[in-house]
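Take a look at the structure set out below.
The complex appears here without one of its protein chains, the remainder shown in place.
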């Protein structure tokens, strides 16, 4: 089953890839690596999840924010590569979670992204991960994901 | 026009590359990638921009801090490579901005770095970027930049 079919079977569709928020590129590629700019839980150009997990947002909402940001990551990869054929693997996910003081379970929130990758990308999903807890994120996002992937060189 | 000439035409000169603040190397290279240690808005060994954007510092000052840190990034690349010939491209910029509570426009601040790269490096400038908002940064810096570049292997 293709990645696109698995997305569809799970009830998702690939959103349009969000525009950069400044003078940079959405994706940069070199030496078999793909560096994807930080992705936020944007839907149709609007922030769908704002504020802190453990304060304005529940862990479940935080997980949904991470899932939405992960969909945007997939959209960037798809747009840059013109599909998923050249994608070898998600290598690294750095996840930042806007968090209430004393909320320490950022990994549970970020599993919203990692589980989407696992279900949709199957053997291309296995990534290293790091988590950080932030008081606030750019554009008041609840979650930000920075992803590095490996690709078959041209 | 060379990178050095473009720098000069814009009224900049390459500063001496700042020393590491601990037991690490300013730059590490492998497999066509250059990892540059975090660069701060240091000038002549002194922190030129301290404190938080939206509090002690305006957005304009934050942009100047990002520009100065970006000059230090260029100085590290130049020192490591002995020039800019082997530089292929800036791949990734991670930018941290010391920010007042409720200040969410870190991307505008980091454009101070991305615009310098665009003007000076031209077709070698196109990078992915991620932004974070911090309450404080090491050495009380206003901005910190972590840059990964691609280089022609030896």
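Letters are used for the chains, namely A and B, taken in the order the chains are written, and counting of residues starts over at 1 for each.
Here, contacts are C-beta pairs under 8 Å (C-beta built on N, C-alpha and C of every residue); 3 or more make two chains touch, one makes a residue touch a chain.
Small disclaimer: the values here were computed from a predicted structure and weren't measured.
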Message: From the list B:43, B:135 or B:152, pick the residue that touches the absent chain.
response: B:135
Message: To test your reading of the contact rule: which positions on chain B touch the chain that is missing from view?
response: 20-28, 30-31, 33, 35-38, 94, 96, 132, 134-140, 144, 146
Query: Where does chain A touch the missing chain, residue by residue?
result: 31-33, 88-94, 99, 101-102, 104-108, 110-111, 114-115, 118, 126-135, 148, 150
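FYI, only the chains that are shown with their structure count from here on.
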Task: Can you check how far apart chain A and chain B are, centre to centre, with Cα atoms defining each centre and the answer in Å?
output: 25
